[in-house]
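Shown here is a partial selection of chains from the complex, left in place.
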């Protein structure tokens, strides 16, 4: 079963908590135990699992990642100006597996699932694939 | 089948070889061919596959990663002082899939599985999920 969601991102770079969308798909699927895949089928966005309690973690995360892969780099050849976003996408990844146990997404206490926008704002696809 | 292990990490930042724990779970499960997931359900730790022969690789790995995401950064807002660890966790990832073939974990000659501690020392969970 494949579920597709649209996620509107609010800024050029942002982390959007999508944990509830994944949980909703798991509930709808009726899966009790198994492995699912969550994919963001884009090349300037990504997906990551990180802390969902203190919003300052997200702030520091994006600022530090920007230092690693700065938006502006005069040596870039790609003329769209989003080479940084392509690299960031590969750093965090775009498709991640998750464990479902007793009908519930198995996450740690502090873990949430974030869609990572690196070249927004845009509307992004989130695909949740659940094999029975 | 879900196996859970406790892993004691020895330092603030360390790579702990957990290959044997994953192999033990595969053997116990009786799985012959399939895909398994290994998860570290934390937001300041992670999991990676890297060389398990020369210990200096691990040393260089942690030192170089620390240069990318330094422990101390006065611009951090998160007051726990571990924003670097959250970023490192997302860079290496926390849940990875592995292939099992003929009852054996399929790894390359030099590949080992490492739990990555970025905010230790602590006791961390390692979850191995095997669907028959």
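Lettered A and B in written order, each chain numbered from 1.
The criterion applied here is as follows: contacts are C-beta pairs under 8 Å (C-beta built on N, C-alpha and C of every residue); 3 or more make two chains touch, one makes a residue touch a chain.
Treat the numbers as computed from the prediction; the structure is a model and nothing was measured.
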>> Copy number of the whole complex, given 2 identical chains are placed, is what?
In response: 3
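Keep this in mind: only the chains that are shown with their structure count from here on.
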> Distance from the CA centroid of chain A to that of chain B, rounded to the nearest Å?
Replying inline: 20
> Taking the complex as given, what residues does chain B use to touch chain A?
Replying inline: 2, 35, 37, 39, 41-43, 68-69, 73, 75-80, 83-84, 86-87, 89-91, 93-97, 125, 127, 129, 131
>> Give the list of chain A residues in touch with chain B in this complex.
In response: 33-35, 48-51, 54, 56-57, 59-61, 63-65, 68, 91-93, 96-99, 101, 106-111
